[in-house]
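A protein chain is absent from this complex, but the other protein chains hold their places.
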Amino acid sequence: MRGATHARRAACAAAVALAATACGGGGGDGGSGDSGAVLSSSWGDPQNPLEPANTNEVQGGKVLDMIFRNLKKYDPKTGEAKDMLAEKIETSDSRTFDITVKDGWTFSNGEKVTAQSFVDAWNYGASLKNNQRNAYFFAYIDGYDKVHPEDGGDQSADTLSGLKVTGERTFTVKLNQTFSSFPDTLGYNAFAPLPKAFFDDHDAWLQKPVGNGPYQVDNYTRGNQMSLRTWDQYPGDDKAQNGGVDLKVYTDNNTAYTDLIAGNLDLVDDVPAAQLKNVKNDIGDRYINTPAGIIQTLAFPFYDDDWNKSGSEKVRKGLSMAIDRKQITDTIFQQTRTPATDWTSPVLGEDGGYKAGLCGDACDYNPEEAKKLVKDGGGLPGGQVKITYNADTGSHKQWVDAVCNSINNALDNDRACVGNPVGTFADFRSQITDRKMSGPFRAGWQMDYPLIQNFLQPLYYTNASSNDGKWSNQEFDDLVDKANGQTDTAEAVKTFQQAEEVVRDNMAAIPLWYQNGSAGYSDRLSNVELNPFSVPVYNEIKVS
Amino acid sequence: MPDQEPYEPERAIAGTGMGGTMDLGASEAVTLEKAPGPDGGSPQDKPRSLWSDAWHDLRRNPVFIISALVILFLIVISIWPSLIASGNPLKCDLAKAQEGSQPGHPFGFNGQGCDVYTRTVYGARTSVAVGVLATLGVAVLGSVLGGLAGFFGGAGDAVLSRITDIFFAIPVVLGGLVLLSVITSNTVWPVIGFIVLLGWPQISRIARGSVITAKQNDYVQAARALGASNSRLLLRHIAPNAVAPVIVVATIALGTYISLEATLSFLGVGLKPPSVSWGIDISAAAPYVRNAPHALLWPSGALAVTVLAFIMLGDAVRDALDPKLR
Partner (left out) sequence: MGRYVVRRLLQMIPVFIGATLLIFLMVNVMGDPVAGLCGDRECDPATAAQLRKEFGLDKPVWQQYLTYMGNVFTGDFGTAFNGQPVTELMGTAFPVTIRLTIIAILFEIVVGIVLGVVTGLRRGRPVDTGVLLLTLVVISVPTFVTGLLLQLLLGVKWGWIDPAVSSEAPFDELIVPGLVLASVSLAYVTRLTRTSIAENRRSDYVRTAIAKGLPRHRVITRHLLRNSLIPVITFIGTDIGALMGGAIVTERIFNIHGVGYQLYQGILRQNTQTVVGFVTVLVLVFLVANLVVDLLYAVLDPRIRYA
C-alpha cells in the first residue's frame, strides 16, 4: 500500500496546485452538494440476471452495491470489513458462528430485515435448482453437498443444514471446516438479504429489484438505463449525498468517455486505455486512478509435462525476469497498472497480507539472468512460448504483444514468444477447463473480498475453482489449511504469506501487474472515489 | 430448393422473347419493348477481336502504364521486402513507442515501438496477397455464377439467388469464428478462402444484374438472331458490356478485403501473431489516432495507393473494352 498511497498523495499535491476539489476525500472538501441532484454514470449491461447470488461481474455488482447492504461492508478506502447489518458475529471455534442482525433495518418496500431474510437468501443462492452462478460461495456452509451435489447426483435437500434461525434477529452458521476469516467474507454481494417479495413474485422483482441499500430502483429499462433514486427512509449511516444515479448503458467505453468530455455524462468508471494520454488535456484533474483488488498473471499448464518437469520452474522464472513490467505499465497502460511484486494486491494493506517485494528478483527485469535461467531450465518447450488470451474482451492483445516483444528482446530471439488469441471468452474458458493449453495463458483475478486468502486459495489450492493451471503442491495446501484454522488474524496472515512463498519458489504463476481503477468525472461532481473493487462510491458523491 | 416447375419466374426476367434461335423456352410471356431511342447498335464484327483490340488500346494508355508499374512495384516488394527495408519488422522497443520520425526511422514508431517504415514495407506481402487473390477469387467465382444465372435464368437462377440471400445473412464474425477457428495453418490461404466464400454472392448479384440488362441490347438480339452460340454470345457480346460494374465493385472491394483480414486477425481467427500486415497495423493504430496519427497514416497510405492503382487499372481496362469510347 505504501508505494501506491505515496503516488496518490503526489498526484493530489499536483492537483491541489491546479485548484482541485477531489483530493480531500471524506468530509474535508469544500464543495457543498445539492442532495437532491441526480448524476449520470456509465454502465454496461449485466451479463446475468440481476440477483445477488447470480452476479459475478462488476456491472451487476455496481447495482447490488447501491441497493443492498450486507452484514459487513468493506470500507471504501481501506477495504476493511466493518459491521453493517451485523450487530455481532461470535464464534469460539472458527466453525460455528452466532450472528445477530441489527434492529431497525427494513427493505425499501417496508418489510423488516430479519435473520430469516438472510437465511432464505443464502438457501436460495446455494440451491442447485435455482441455478445461481455464485452458489459456490456457500460451499463452506454445512449441508452444501446436499443442496448442491457436485457429482451430478440429485439434490436431496432445499435448505442448508448449517443455517439455523434462532430468533427474529439471530441465526447460527455452522461451517464444514474451520475458516477463521469467514465473517470478513460476508460483505460480498452473494450474502445479501432478500425480502419476501423476491420469493413471492420473482419476475416482478427482477424487473425492479428491491433491496435494503441507500438507493432504490426507480425505473429499469433492460439494455438501456437504470434510474436509481435515494431512499429517504434508509436507516444506515451511509446515506446517499445526492438525489440519485442514472446508470446509462454504453456500447463502448470510448463513447462514454467522449460523452463525458462533451458534458453529457457525469461519471465514467472505465477510461479507455487509448485515451489515457489525453485525460489531462480533456478533463484535467477530474481523473482518479487508484489501486483496485485486481492482479494479472500468466498461468501455466501444469498438466503439460513440458511445463511440469524438473527445471521448468527456472524457465518460468526466466520468463518472469524477461518481462519489463515497468516499461509496459508506463507505456501501454499509462500507469493504470503497477508492476506486481507479489501475488496479492496493495489494497489488502500490509496488515492484510500484501507484501511488496515478496517476489524478489524474480519479478525484476534482468535480460541477462533471464537468458541464463531459460537455458539452465532446458530452454523454452518447443523453442517458442505462445501466450494464449481471449480476443473478444479487454484489449489483451496490446499487453500480450508488449510482453512478447519484451521477452523476445531479452532472449535475443524474435520468435521466442508470440501471442495466441482465442476468439471468444467462452472458448478460452473451455480450453482451460478441458486442459488444452500448451503454454502460458492470461489469468486475472479480481478479489471477491479483501482477504489474502481470496488471492491464494481459489487460485493455487489443489483443484480450486480458479486454479486454471491445475498447479498442485502439498506444502502450499497444508499451509493454507493451517492458516484457515488460525483464529489470530495476524498469525493467519503470516501463514498465508508462507504459502505465497511456496508459490514464488515454484513460480506457479508469473505475477504481471496490479490493476488500478480509473475514472473521470464532470465538474458537477465532487468527492468521487473508487472502492477497492474499482466501483465508484456513489453514495458519497456530491453533485452541485 | 423452391420449385421444379418448368416456368420459373426468374426465367421470365431472363428471357428475351425475341424469337429466333432462343435456346431457352421461347414461350414465356415476356414482352420486349424497345429501348428509348432508335435502333442501331453496331455489331462488333471487326477483323480484330474485341479483346485483342482492348489490349492494343491499353498498351498506349498512360493511366494503365502507371498503375501497372505501381502494381508491379508492390508485387516486387511483396516478394523481396528486404530490397528497400533493411530492418526487422518484429524488432520492437517499447521505449520508443509512438515516437515520430527520426534518422533511420523515417515514418517513426508505432504503439509497440516497432519501426513503421519497415512494417509498412513488410506488411505489403500479406496485404497485397490477400487483397489481390481474394478479389480475383471473388470476381471470377461471382461473375461466372452470377453471369450464368443472369443469362440462363430459370431454376438455376432461383436456387443461386436464394443461396446468395442466405450467404448475405451470415454475419462475418460468426462465419469467421466458426470456419477459421478450426484451421491451424498460419498462411494467408484460409483467410483468402474465407473471403472468397463470403464475398462471391455480392459480385454474383452485380454480375447477374448486368448480364440481365446487357442481354436486352439490340446487338445481342441481333447476334442471337444470326445464330450465335450461347458461349459466343456470353463471351463476345455480353461480357464486355456487363463487366464494368464488376470491375468497379471488385477494385473497391480489394481495399475492404485488406481491412477484413485485420478484422479476422483481431477476432483471433485470422493470421496469428507475429504476422505483419497493413490491416493489422491500421487496426492497432486506430484507437490511438489522437496521439500517434503517423502510425495510422503510413499503412493507410500504402493501402490507399494500392487501391488507387487497381481502380485506375480497372478504369483503363473498362475503357478499353467500351467500343463507344473509341
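When the chains are written out, they are named A and B in that same order, and each has its own residue count from 1.
Simple rule for what comes next: a residue touches a chain if its C-beta (ideal position, glycine included) is under 8 Å from a C-beta of that chain, and two chains touch if they have at least 3 such contacts.
Please read these numbers as outputs of a predicted model, since none were measured by experiment.
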item	value
Visible chains that the absent chain touches, using the contact criterion stated earlier	A, B
Of B:Arg224, B:His237 or B:Arg318, the one touching the omitted chain in the full complex	B:Arg318
Touching the absent chain when the full complex is considered, from A:Ile89, A:Ala197, A:Val249 or A:Ala356	A:Val249
Chain not shown, touching residues in chain A	45-49, 56-57, 128-129, 131-133, 135-136, 148-152, 206, 221-225, 249-252, 254-256, 258-259, 261-262, 264-265, 392, 423-430, 432-433, 443-446, 458, 465-466, 468
Residues from chain B at the interface with the omitted partner, ascending	1-3, 9, 12-13, 28-38, 40-41, 158, 161-162, 165-166, 168-175, 177-178, 181, 201-202, 205-206, 208-210, 212-213, 216, 244-245, 247-249, 252, 255-256, 259, 282-283, 286-287, 289-290, 296, 300-301, 303-304, 307-308, 311, 318, 322, 324-325
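By our rule, only the chains that are shown with their structure count from here on.
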item	value
Residues of chain A that touch chain B when the two form their complex	254, 272-275, 277-278, 324, 327-328, 331-332, 390-392, 397-398, 401-402, 404-406, 408-409, 414-415, 418-424, 427
Residues of chain B that touch chain A when the two form their complex	88, 90-95, 97, 111-114, 176-177, 181, 265-269, 272-274, 284, 287-288, 290-291
